[in-house]
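The following block contains the structure, expressed as structure tokens.
Of the protein chains in this complex, one is absent; all others appear in place.
This part shows subunit A:
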């Protein structure tokens, strides 16, 4: 079930994104979010951090966020891959 298009930080030549959501989500959801790391902020938000192979993978991830009824706060690119 693991989607190879999304890889955890530190192991790929892809862009790293941080997606911030309203509310807290425990780390058990990591696999469901295709290996993105979940970090709880102290402001009641959760950051999803990980690398995406392309824009389609990113949009797929955002759709999963939407499917959960979560409120999206921000999407930021953290590091851009060398191309």
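Keep this in mind: a contact is a pair of C-beta atoms (placed from the backbone, for glycine too) under 8 Å apart; a residue touches a chain by one contact, two chains touch by 3 or more; residues count from 1.
Here, contacts and distances are computed from a predicted model.
Going by UniProt, what is the name of the one chain that was not included in the view, given "NADH-quinone oxidoreductase subunit D", "Helix-turn-helix transcriptional regulator", "ABC transporter permease" or "STAS domain-containing protein"?
Protein name of the absent chain (UniProt record): "Helix-turn-helix transcriptional regulator".
Tell me which of A:25, A:48 or A:61 is the one touching the absent chain.
A:25
Name, in rising order, the residues on subunit A that touch the hidden chain in the full complex.
Residues 1-2, 21, 23-26, 28-32, 44, 46, 63-64, 66-70 of subunit A touch the chain absent from view.
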